[in-house]
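The complex is shown incomplete by one protein chain, all other protein chains being positioned as in the whole.
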Amino acid sequence: MSVPRLLRHPWTVFLGRRAARLLLSLGVVLTASFAMIRLIPGDPVRAALGVDAAPALVAARRHQLGLDAPFLAQYRHYLDGLVHGDLGTSLVTGTPVAELVRTRLPATLEIAGLAFLVTLAVALPGGLLAAVRTRDGRRPRSELAFTMVTAGLAGVPDFVLAAGLTALLAVGLQLLPVAGAAGAESFVLPVLALALAPTAVLLRIVRVEALKVLGEDYLRTSRSKRLSPARRYLRHAAPNTATAALTVAGSLLPAMIAGTVLVEKVFAWPGIGSALAQSVVSQDYPVVQAMVLILGTTVLLAGLLVDVLLAVLDPRSTIRES
Amino acid sequence: MTALQVRDLTVRHHGPHGPVTAVDGVSLEIPPGTTLGLVGESGSGKSSLAHALVGLTPVHGGRVLLDGREVRVRTVGDRRRLGRLVQIVLQDPDSALDPRMTVRQTLVEAATVFHRLDRPARAARVTGLLELVGLDPGLADRLPRQLSGGQRQRVAVARALAVGPELLIADEITSALDVSVQAAVLNTIRDLQRRLGLSMLFIGHNLPAVCHVSDTVAVMRDGRIVETAPTEALLRSPRHPYTRALLDSVPRLPPGRS
Partner (left out) sequence: MPLPRRYLRSPMAWITAVMLASLLALALAAPLLWGAAADRPNPSAVLQGPSTAHPFGTDNLGRDVLARVLTATRPSLLLALAATLLGATGGILLGAATAVVGRRARRLLAGLINLLLAFPALLVAMFLAVVFGAGTAGAVLALAVAGIPGFARLAQTLAAAVAGTDHLAAARVLGLRRHRLLWRHVLPNIAEPLLLATTTAAGTALVALAGLSFLGLGVQPPAYDWGQLLNQGLDRIFADPLPALAPGLAVLYAALTFQLLGEVLAGRVARRTPAPRTPAPPPAPSERAEDGLVLQVEDLSVELPTPEGVIRPVCGVDLSLRPGEIVGLVGESGSGKSLTALAIADLLPEQARITRRTLRLLGADLATMTPRQRDRDLATGLAMVFQNPASALNPSLRISTQLTEAVRAHRGMSRTEALTQASDALRQVALPPTVLRARPHQLSGGQRQRVMIAAGLMMRPGLIIADEPTTALDVTVQRQITQLLSGIRRDSGAAILFISHDIALVGEFCDRVLVMYAGTIVESLPADRLATGARHPYTHALVASVPDLGADRDRPLPTVPGAPPDPLAPAPGCPFEPRCPRRRDRCAEQAPPLGDLDAEQRVACWNPVPVEVLAS
């Protein structure tokens, strides 16, 4: 393929646009995380160290954070540090934040990723099944029950569920570990807490999308060919439902990653989220800054991953609409 | 009486694979008080042309002249000056009217864009407009969903006429209507054009319907005008092969035996 044609190829255009958007968003995250410390009312160093801290120590920390330099120089210094993997130093413990991220990021990705997979695994077939069973106004009672139950479950806040589960299962029944990451069982509660509401949301959306597909002309065509129900639903309806369902699922992923902050706090899960929650309380701003940066970036990369996946699955619609 | 001249008009859209030229250097002319029919199949660019004339789509080249003066649509002021002279009626009877406004509200809004009217004058204007398009003035307080498709299109015509335009663009206004309803709307359009001395651009894909109301017919294909001729001449001796193909494709009832 010649170079100009390659440049005009839909995939090139799609990836190019998507990359530009990612860079722009990353710029926002970088700037926001940088500006954060400077925007906080009052002196963050004194706030973290306490009002009784020795002025010399405060000045030293300020210098260490580069807060005494001119604004642009600070920004350059910040970016320079990031490029070299320097995310700053904790005001409270004095350890490098990069070290904290390295040890804690995997734990967060594990529960968020697992929760996402559980959501997909339950909601895609479940929503399709619900649509097939309640199509054309069949089983109105089941439909009402489905609507109400999923509405209820979608309204359950993850951290409240986490606290409730802890109270009931772990303390009351002593069945599952309630805190920390140790062994496979310890994943059950955090993943359940993160996945329940998104699963309910996605179940509803998949059902609605599947009902739309079931009402399409081509499903009537497949009925006019008298194909078996299994073939009609799995071969004709399911693939056309999947794209729309995955698009919505993709938009749930960032919220799931953000949800780890609260859920990890409840379960004392050794991830980014609980580190963020802790450092917010202790006003350890360099850590807060780095965690916001890391979580924000994770969200953006996850969004990119979902978009590219969708484009691979259904190049026609995704690439065109980008 | 207003004359419209279009010279080398070009309109491009953003497509999935770069810009698509929808209207490709079109020139046409509507002498004052006459109707130009524009006929073409889907994707021929006829609707893009209509939208461009009233500023709903940006123009990429060429000129539009009203009575010899260049038309501009950059600012709201420009658009308002254009709106006084040129109005458009569009295809879809389902979305032609604001679903939350009664016929009266719709017509009063249009009638008061350029003129102040007191309460009795408004009522009289609404009645007059409805009678003009052949509707019962008793329909004035209905909502669009209480009207049939043909009635909605008539109200849309009345709304366009409310500002007293001199050029009316009708973009596929009967395409979504049943044949018997289409006939009634075509009669109304023809009647209005004669009574008010309007200049008109009547766009459609149905050749017989377009010919029925037009003095001159232009045939459009792939963004270009392939043939323009007075209606009788075009029907009698089409010159372009595509015009002939279109004419041959029109279904005709077989002549009777009895």
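Labels A and B are assigned to the chains in the order they are written; within every chain, residues are numbered from 1.
Everything that follows uses one rule, which is that a contact is a pair of C-beta atoms (placed from the backbone, for glycine too) under 8 Å apart; a residue touches a chain by one contact, two chains touch by 3 or more.
All values reported here derive from a predicted model rather than from experimental measurement.
Novice: Of the residues A:7, A:160 or A:182, which one touches the chain left out of the display?
Specialist: Among A:7, A:160 or A:182, only A:160 touches the chain that is not shown.
Novice: Quick one: say which of A:55, A:70, A:94 or A:137 touches the chain that got left out.
Specialist: The single option touching the absent chain is A:137.
Novice: Of the residues B:119, B:145 or B:252, which one touches the chain left out of the display?
Specialist: Of the listed residues, the one touching the omitted chain is B:252.
Novice: Which residue among A:97, A:123, A:262 or A:275 touches the omitted chain?
Specialist: In the full complex, the listed residue that touches the missing chain is A:262.
Novice: Which of B:146, B:187 or B:237 touches the chain that is not shown?
Specialist: Of the listed residues, the one touching the omitted chain is B:187.
Novice: Which residue among A:19, A:148 or A:182 touches the omitted chain?
Specialist: The single option touching the absent chain is A:148.
Novice: Can you list where chain B touches the absent chain?
Specialist: Against the left-out chain, chain B lists 41-42, 51, 54-56, 58, 76, 79-80, 82-84, 86-92, 95-100, 109-110, 113-114, 148, 156, 159-160, 163, 178-180, 182-184, 186-187, 190-191, 205-209, 211-213, 231, 235, 245-258.
Novice: Applying the definition given at the start, please give the residues of chain A touching the unseen chain.
Specialist: Residues of chain A in contact with the hidden chain: 21, 24-25, 28-29, 32, 36, 39-42, 136-138, 140, 144, 147-148, 151-152, 154-157, 159-160, 163-164, 166-168, 171-172, 178, 216-218, 220-228, 231, 235-236, 239-240, 254-255, 257-259, 261-262, 265-266, 276-277, 280-281, 288, 292, 295-296, 299-300, 303, 314, 316.
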